[in-house]
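These notes are about the structure you will find just below.
Every protein chain except one is present and positioned as in the full complex.
Chain naming follows the written order as A and B, and within any one chain the residues start at number 1.
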Amino acid sequence: MVTVFNLALLISFGVFILPKKWKYPLSIILHLLLVASTTSWAIEAFTTDGVTIPLGISTWSGPVTMVIDRLSAYFILIINLICLCGILYAGGYLKPYMSKKRAVFISLHLFSFLWLHGAILLVTTMRDGIAFLLAWELMSLFSFILVIFEGQKESTLKTGINYLLQMHLGFALIMIGFLIANNQTGHLSFDGVASYFSMQKNILLFLIFFAGFGIKAGFIPLHSWLPRAHPAAPSHVSGVMSGVMIKMGIYGIFRVVSLLQDSLMAIGIIVLVIGIVSGLMGVIMAIMQHDLKKLLAYHSIENIGIIGMGLGIGILGKAVNDEALMIMGLAGALLHNLNHALFKSLLFFTAGNVYYATHTVNMDSLGGLIKNMRYTSIAFLVGALAISGIPPFNGFISEFLIYSGILHHLPLADFSMSLVGIGTLLGLVLIGGLCIYCFTKAFGMSFLGTRRSEITQQVDEVPKGMLIPAVLLIGLILSIGLRAPFFGGLMVDILEQLPGINPSNLIREEISHSLTMTSNIHILLLLITAGLVLIRLWAQARVKVTTGPTWGCGYSAGDFRHQYTPTSYADSLRQIVDPLIDYQRNYKSFGETEIFPPPKTFHTESKDLIEEKTILSWVNLLTRYLPRAGVAQSGLINHYLIYPMLFLLILGLLTFLNVI
Amino acid sequence: MANFLIILFIMSLIYVAKVEMVKSYFSLMAVQGIILFGLAYVELKENEIVQLIFILVETLIFKAIFVPIFLSRITKDKIHRHHSGPIKGYYSVLFSTAIIVISFLCGYMLHDELGTDADLQAKYFTAAISSILVGLFIAINNRDLVTHLISYLIIENGIFLLSLALGSSMPMFVNAAILLDIFTSVLIMGIFFNKMKDYFQNTDSSQLSQLKD
Partner (left out) sequence: MLSLTLIFIASIYFPGIIVKVKALTSGRKGPGILQPWYDIFRLFKKGSVYSTSSSFVFQIGAVVYFSSVLVAALFIPFEENDALFSFTGDFILFAYLLGLGRFLIILSALDVSSGFEGMGANREAFYSLLIEPAFFIMFSALAMFTGYSSFHDIFANLHYDNYFSIMIAIIAGYVLANITLVETSRLPVDDPLTHLELTMVHEVMVLDHSGFDLALIKTATNLKFVLFSTLSANCLIPQALALWERVAIFLVLQIAFAAGIGWFESFRARNKMAMNAQYILSVSAVAMVLIFVIIIIKNRI
């Protein structure tokens, strides 16, 4: 199996030499090989205690071995699923580009996609520090190449470079973390981190790792690359990045958290607070967006916040020795990984469908797509319901686990933990409500109603091949919603293998019981709905059912301009959250004597205040003061040579005076 | 014998600072090549004859003969001016003399440190450091591209002297590095010179300041 894995990665170089027609089929085959080899290992890891596989190559710190325990196996399965859906989707999405782009760019793109898949798989399985860092770097580099697929646009290129810089910042932080552990214990690996945690205070090293992994995950305030990179990348890449690559940050945090020994209370509170802030700010900023893909990117931040919340209360559960809180919190966070991967990639793929059909993702000019793009709309509706945590889909299950954890703990909590519990509960409820607000806007404005622009071009449903991944993902979303106890038990099984966590049978019973009841209710809900639809069909068969124009209060010249726009829909919320987003409206109002006014424009904009305060203010400061150092750059080589000569003379002088 | 050759070398450096015509740079290069040949012959006691012969040949043929002829061929029918630096004739000699005095001071300090160790000879350090600094000074002083190349070659000569100073054998590595430097510089010089001539109609390096960001 190792040879299959290695072979798949090596044959990928062949993508460059094949003719255009065969590049994509080769990619699919290689992806399937990767999926097959790693899935067999993952299943083996679930049934046995863990799998260790030498990879056959070695770095300078020793041979590279893949160590797959249940946590890694779980992530491997998620990665395989989403990457497979991604490459299946890419087949249809890339077709218009095949004739427009040069062959070498297409093959570079497909090559990077395959190697990204391989690199992410490697990240989840490497325990040795050097190998882990190498795999992480490969992941960042190949995702950069994928993001700048439309690099002929300057904005995409700038976004890509911004992304690359931030990823390297995260890489540097993780490397510093490993080096600190190595300095103390002599091992440059996760084992080294574990022994460091048993010897020194945990919190500083944990914060370094949290910052490094958090940049990848997208926690606020380290999130500023996310809302730029996801819209700039093509949709299949956004789906994979948002569904899988962000989770590698979460995976890293999980690994480090599983090794923690002390100061759990402080760490738990920090993670929880960052999670709550990410969740709330993410969804508030999402509501104000006009661009559909940017909206989805901000929602990724929100869901990562929810995972952070689950993680935070799990750590707090361990700190106060409440088993229910710990297990349910961590299980909720783990399950939300899978759920978010499923529905977010589904949403990105359907957004890609919208772009494919209409060449715009600006909601101000969409609308009415449901008439011609029926399957895409159903997929987006399922995704929207799932991400808002609405029964009977999977988003509810993971949020329910987190809620349950808090509810189990509340009767026994002391004062601070009560506040924490209530605060988290409040955060989750607000996030849920805001999410409903946002996704009714996203779905309603893009798909329902009438087209909000003068352009009346024909919009067609995408080719069937691009809908296959959506069907697969919807099937899984429904199955998690309807067979929840299986997944809940799976999460507890995964947690069992982590050090320091021993779930008792009582907690398994409890989780199983609640989730079984939930699933049964979901099934009942679907049955009752179906039954009611049938009853209505029967009742309406005997009466007259007609269609007519929408009731317009007697106004007979209604057209698309009477509908609510995305901006107006979000306006109610804007009145409350204005200080957080610095909303701006640019328009010229009517003058007093303007009787026949000319056409006017109206422009609204919301800003990301966190990014402004933390990053952009520093950048502006530097940009203002650094050009003054430009006097040293005269353009003449003679001046540039004076500098080293002076340096040599000064060195000589200092040596002469015995200073150095 | 070695002392005599070193003194000749340093005098050639002073002369370099003084010249007016670019053409005379080439003959100076040839002279320096021959001096280096002599120094290598006198100082190096290699175990392998082949390496020794290689070094000797290389200094003589490349530095003394090939490079000057190549450069004069390139710049044959081009207009040559006097060197165009802000520091003219008299003062440039003063500067180069000052540089040589400084390098003698450094050599003196080293002599104190090293004692009379047979393998490390401080006198080469003076020549080497002065050569490097004079080369830099020429580059600073001039705008013409050919002059910059000459300064580069002088710096390389200084490095050659340094490696001679460190012992009685010259490792192949150092020699190969110096040869590579010379090769690259001459090659690029050849290409660059022609291109710049076509584009700018003269070879003033201040034209390149338009490339500034």
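Simple rule for what comes next: contacts are C-beta pairs under 8 Å (C-beta built on N, C-alpha and C of every residue); 3 or more make two chains touch, one makes a residue touch a chain.
Just so it is clear, the model here is predicted, and its values are computed rather than measured.
Novice: Since one chain is left out of the picture, which of the remaining chains does it touch in the full complex?
Specialist: A
Novice: Can you work out which residue in A:Phe142, A:Tyr251 or A:Phe400 touches the chain that's missing from view?
Specialist: A:Phe400
Novice: Which residue, A:His513, A:Arg585, A:Lys600 or A:His639, contacts the hidden chain when the whole complex is considered?
Specialist: The one listed residue touching the chain not shown is A:His513.
Novice: Sort through A:Pro19, A:Gly548 or A:Pro579 and give me the one touching the missing partner chain.
Specialist: Hidden-chain contact among the options goes to A:Gly548.
Novice: In the complete assembly, which of A:Gly86, A:Gly192 or A:Gly367 touches the absent chain?
Specialist: Of the candidates A:Gly86, A:Gly192 or A:Gly367, A:Gly367 is in touch with the missing chain.
Novice: Touching the missing chain, which residues of chain A?
Specialist: The list for chain A reads 367-368, 370-371, 374, 377, 381, 385, 388-391, 396, 400, 403-404, 406-408, 410-411, 413-415, 418, 421-422, 425-426, 429-430, 432-434, 436-437, 439-440, 443-445, 448-450, 510, 513-514, 517-518, 520-521, 524-525, 528-529, 532-533, 536, 539-540, 543-553, 558, 560, 562-564, 568-569, 571-573, 575-576.
The criterion applied here is as follows: only the chains that are shown with their structure count from here on.
Novice: Applying the document's contact rule, which stretches of chain A touch chain B when the two form their complex?
Specialist: 633-639, 641-642, 644-645, 648-649, 652, 655-656
Novice: Under the definition above, what is the set of chain B residues touching chain A in their complex?
Specialist: Going by the criterion above, the answer is residues 85, 102, 105-106, 109, 129, 132-133, 136-137, 139-143, 148, 205-206, 208-213.
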